[in-house]
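One protein chain omitted, others in place.
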Amino acid sequence: MKYNIEGLEVEEKDGEMILNMGPHHPSTHGVCRLVLKLEGERAKEIIPVIGYLHRGVEKICENRTYPQIIPITDRMDYLSAMNNNLVYCLAVEELMGIEVPERANYLRIIAAELQRIASHLIFIATFGADFGSWTIMMYGFREREMVLDLLEEMSGARFLYSYMRIGGVKRDVSEKFVEQCKKTLNIIEKRLVDYENYINENEILLDRLQGVAKVSAKEAINLGLTGPNLRASGVAYDIRKVDPYCIYDRFDFDIVTRKEGDVYARVMVRIDEIKESIRIVRQALRELPDGEIRAKVPKVIKPPAGEVYARVESPRGELAVYLISDGKSDKPYRIKFRTPAFANLAAFPHFNKNLLIPDLLLSFASIDIVMGDIDR
Amino acid sequence: MKDLIMFLILSVIAVVSSLFVFLSKNIFRGALSLSLLLVTMAMFFAMLNAEFIAAVQILVYAGGVLVLILFAIMLTKEREPSVSEVTTSRAVALIAFVVLSLFYLAKHTWEKYVPEKEFSATGASVGTKLFQTYVIPFEAASFLLLAAMIGAIYLARRRG
Partner (left out) sequence: MVAELVDYIMSNKILLGISKGVVVGLFIILYASLMVLFLTWVERKVAARIHVRYGPNRTGPYGLLQPLADGAKLIQKEDIIPYAADRLIFTLAPVFAFAFAVLPFAAMPLADGLILADLNVALLYIIALASLSIIPVIMAGWASNNKYSLLGAMRAAALNLSYEIPLVLSIMGVVLVVGSLNVFDIVKYQTEYIFGIIPKWIIILQPLGFFVFFVASIAEMSRIPFDMPESESELIAGFHTEYSGMKFAMLLFAEYIHMVFGSMLAVLLFFGGWHLPGLGYVLSFLENFLSGFAYTVVKWAIQFGVIVAKALAIMFVLMWIRMTLPRARLHSIPTFYWKYLLPLALINLGITAVAVAVVG
């Protein structure tokens, strides 16, 4: 029997079964659709089908003025809205040559790193749900809730912040926030030990995670993986280090890598990255200078003609924006987002052949995709 | 009286379900009615005060039917099989079946089978029979089954 999947012809031979997983499936993290060709429960072929959350963000951006685009970027990768805001603002600032004040830079880094912690916590939580432990799910969301409280204190919103502004940030933080932030970080640091123990001291879980869906360093680079997925294969590549933006070069932190390249490594890398993020936020809070939070920018933002490519390290990998301005209007001529989850999902079918459904879904969870980020 | 009513009800179920086993075109339903037949057989045993054998009947055949159903699911592709045609071999088989069963009925119907009076089917007595009186046939049968199992595994391995 032959099936036509989004224009792709797939043949179902004797003893095979085409299984349509998603877009409504508890483990496809949103509305991703995986078409699997199964032999028994072994997936011979994986075809990801995307587009169920497509809103045409890039086209919408062409019809909005530059400040109006910030809330739209929130809605791409909704689990790390701060990083989306940041990369867009960095691009516009570079185009216009705006110098961001010290305090704003620190606040940006605090916000971005808190966002990274929240996003990785959600990763651990949903990953827990995928391997059948609702306890981990609840724990992850409990910790994330405290981080969201912090972000709400900063920006006034809990989820879609629009906190970054061209030339700075939206609001200043109080002394109270600094204290609260330090307290929360201490709690999270303590509780991370629980997560590590849960994973490392559980035979059943180790049996499920170790050695599943391995990617070698070379393969990972060739497939275009970025972020924690790449670092889990042993490649020390982090935009914050190799191409520092904001003032990341002033902070003392390490690139977390692991050699194994399997699902286990991808989980542990994220747990360790939370620790590094906590380190960065602590340094930033300690050195937080006084001063302006926004540079002087013209009322109507009309960048000179030109093009710019800005990139940041989002919790999912290399997030970049390519922006063209024609210099005449207050709207961008063309805007293109290079989103990390899209590249990671595109690489996914290549290193997950011949896995059983449970392993496949764990591997799928471990690359941490967000459909808003992929479909845009 | 009570036993007779029970016997009649169970017999009807047994006959209907056994007819359904080979008349049904749907192999899955056929396997299910086979399991119904086996459960009614167990009830017959229970009515004859052979509770041990009744329980063993269910215990053994539940697993057996399960495996049968698995084969039904794995080996058949179409859920609704096409209407079977009358072929020569089938016709011959049917005629042979009818003739042979007529012969059998004519010969044996009115013979009385008298059960061993002193034998009651408790766990101990069945065990004694199996492991002492008939230990060699029992072992031979299990050896045969083992050989069949190894053969099946070998065949399945070679295919996969």
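As written, the chains take the letters A and B, and residue 1 is the first residue of each chain.
Quick note on the criterion: a residue touches a chain if its C-beta (ideal position, glycine included) is under 8 Å from a C-beta of that chain, and two chains touch if they have at least 3 such contacts.
Bear in mind that the values here come from a model prediction, so they are computed numbers and not experimental data.
S.K.: Which listed residue, A:S27, A:T184 or A:S325, touches the chain dropped from view?
M.R.: Result: among the candidates, A:S27 touches the missing chain.
S.K.: Write down which of A:D238, A:E260, A:E318 or A:D359 is the residue touching the left-out chain.
M.R.: Selected residue, touching the omitted chain: A:D359.
S.K.: Please identify which residue in A:Q68, A:N186, A:N202 or A:N354 touches the non-displayed chain.
M.R.: Of the candidates A:Q68, A:N186, A:N202 or A:N354, A:N202 is in touch with the missing chain.
S.K.: Check each of A:A129, A:I255 or A:I324 against the chain that is not shown and name the one that touches it.
M.R.: A:A129
S.K.: Name every residue on chain A in touch with the hidden partner chain.
M.R.: 17, 19-20, 25-27, 41, 128-135, 138-139, 142, 202, 204-205, 207-208, 356-359, 361
S.K.: Since one chain isn't shown, list which residues of chain B touch it in the complete complex.
M.R.: On the side of chain B, residues 1-2, 26, 28-29, 32, 35, 39, 51-52, 54-56, 58-59, 62-63, 65-67, 69-70, 73, 79, 122-123 touch the unshown chain.
By definition in this document, only the chains that are shown with their structure count from here on.
S.K.: In whole angstrom, what separates the CA-based centres of chain A and chain B?
M.R.: One centre to the other, that is 60 Å.
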